[in-house]
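Reviewing the structure listed below.
A single protein chain has been removed from this complex, and every other one stays in its place.
And then chain A:
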Amino acid sequence: MRKKLFGLTLAAMTALAGVTHAQEEKKVTVGVSIPAADHGWTAGVVFHAERVAKLLMERNPGLNVIVKTSPDPASQANAVQDLETQGIDALVILPTDPDPLVNAIKEVRGKGTFVALVDRAPSVNDNSVRDLYVAGNNPALGQVAGEYIKATTPEAEVVVIRGLPIPIDQQRQDGFDKGIEGSNVKVLDRQYGNWNRDDAFKVMQDYLTKYPKIDVVWCQDDDMAVGVLQAIEQAKRTDIQYIVAGAGSKEMIKKVMDGDKMVPVDVLYPPAMIGTALEMTVANFYGQVPVRGVYTIDATLVTKDNAKDFYFPDSPF
């Protein structure tokens, strides 16, 4: 009897505690450190960081999210330090360049701060550096494009426009080769377009001069796709059946949504992944759900049917 009573009081007490707990609104401060908007994709990152921060603060009244942008690793290291002095419970960081920032991140984490790392991983990327790692999938971005081309046009002659000579680009190329493996899809040429509209325009113009027949263009990036489409239109060539780009800019997603014949699909490498990391970090504090680990975002194939899920007309990207 006494035991029962004791149990009841205990239950009542915990219930009460729960109520007061909710009333005093758990205070959590999250610092978000991201690269400054210097091109389309990072502009998207800034947009989505601010968008999701606002959403989360409305949902959790005790939450405070501080978003800081930095143009280079040195100033980002300072920004991380500034955030730390303001007293943060969690840091969500998309490093401009991961390796030079490892020490700054470890410093913060050493004080018991929850660290979520986004997209760009340092060479040693284990739980000594971060609690959560949210990443896009570069090999898959190439592979999904390759598989789509293999499935739609198995005999296609394809020209490829690469980005810049850095590892991310190589991973995408390797993924693409894996995607078209075992088919008759033939890669005619690969040249760098520097992820830049004007350079992609030039490269495409030269491809059109060099090859009398091109079936498909894989240019892996929505910014470059703008230049590619313009070059094709100017040359009035009708042999090109379609192009495949990637990232998920509003311009290209809109074309997919509208059923543009030249842009039937887009492959996702969403800047909104910063929002994913932010949501999961906040869930760690308010929902008390386990989030530590590695979360890789699929390179989703955006088609006419699902395009509206990835369309952000207000985003700069």
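Just so we're on the same page, contacts are C-beta pairs under 8 Å (C-beta built on N, C-alpha and C of every residue); 3 or more make two chains touch, one makes a residue touch a chain; residues count from 1.
Just so we're on the same page, contacts and distances are computed from a predicted model.
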> According to its UniProt entry, is the unseen chain "Glutaminase", "Glycolate oxidase", "biotin carboxylase" or "Ribose transport system permease protein"?
Replying inline: "Ribose transport system permease protein"
> Out of A:G40, A:P95 or A:G175, which is the one that touches the chain we can't see?
Replying inline: A:G40
>> Can you say which of A:N64, A:Q191 or A:Q241 touches the chain missing from this structure?
In response: A:Q191
>> So one chain is hidden, and I want to know which residue out of A:G110, A:P165, A:G182 or A:P290 touches that hidden chain in the complete assembly.
In response: A:P165
> Which residue among A:F201, A:W218 or A:Y242 touches the omitted chain?
Replying inline: A:F201
> Where does chain A touch the missing chain, residue by residue?
Replying inline: 36-40, 42-44, 46-47, 162, 165, 190-192, 195-198, 201-203, 205-207, 209-210, 223, 226-227, 230, 234, 251, 315-317
